[in-house]
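Here the complex is missing one protein chain, while the rest keep their positions.
Entry: subunit A
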Amino acid sequence: MPPKRKSSGPRAVPTRTPSNPQSTLSFHGKQNKVTKPGVAPVTKQLKKDPALLEEIARTEIKTDSTPEPKESTTASAAITQRSDEEAQNLAAPSPHPAADPLDTLGGRAQTSDVGAAGGKTGAGWLADEEAQARSVTETQIKQYWRQKEAMRLAPRVHQEGMTVYEKVLREWDMSGQFGTTEAVGEVRECGDADENVKPCIGIARLKRWKRANALGLKPPVEVLAVLLRETEGGNGKAQRAYVDELMSSRFVET
């Protein structure tokens, strides 16, 4: 108990600071700070809702124009590695007719009708598809695309800014995902069956074409022509399906 002071008088309101000029010890206040000056003081601002604080609401979040993650995921790395292998195979075709053992399944398939490993000629081709694809002209590709458009009732929306190549490749990705648009029993106008070549995620487009070819599903040679032109044009991004990039995107909506 502190000693009674004569100066306090009738204690109506107990106060802490007496009128006594004798200085008291105090451990608070700016003069008697014990902490080092470098430490930031704890502010009371955080107790408030940050959404209401003006500073944070006004902060500009820098958005990248092309939101690509800096380090690619292992899946995309695997696909780019395999598409690079394909590009190399295209550049230097194997000299002898024995199948390339490294390419598809790591094994030489015996003579078979429906085979999935590399066919008779090297690098996964069954016959001269590569030569056929290179001989496909631009007009042929445009014709093919016009046929595709004619099969639909209405033109495609949201595809105005894309080149024909890009449209062909996206159609290739999606082929097989939807069923036949005509009713059951109608004859299909387009000769080749575009179905059953999916899935398109997790595999490079060229490999998917080769696989469909090896399994006997007759993928259109115009798509192969577009793919070859894109790879030789140095556009490596064309090897990966667009939905693949979307599905494996690491950006979550805020």
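As a convention for this text, a residue touches a chain if its C-beta (ideal position, glycine included) is under 8 Å from a C-beta of that chain, and two chains touch if they have at least 3 such contacts; residues count from 1.
Here, contacts and distances are computed from a predicted model.
Asker: Which choice in "Proteasome subunit beta", "Aspartoacylase", "Collectrin-like domain-containing protein" or "DNA-directed DNA polymerase" gives the name that UniProt lists for the one chain left out?
Answerer: Matching "Proteasome subunit beta", "Aspartoacylase", "Collectrin-like domain-containing protein" or "DNA-directed DNA polymerase" to the record, the invisible chain is "DNA-directed DNA polymerase".
Asker: Quick one: say which of A:126, A:217 or A:243 touches the chain that got left out.
Answerer: A:217
Asker: What does the interface between subunit A and the hidden chain look like in terms of residue numbers?
Answerer: Touching the chain left out of view, subunit A contributes residues 74-75, 78-79, 81-82, 98, 101-102, 104-112, 114-117, 124, 176, 179-180, 184, 195-196, 198-199, 201-203, 207, 210-211, 214-217.
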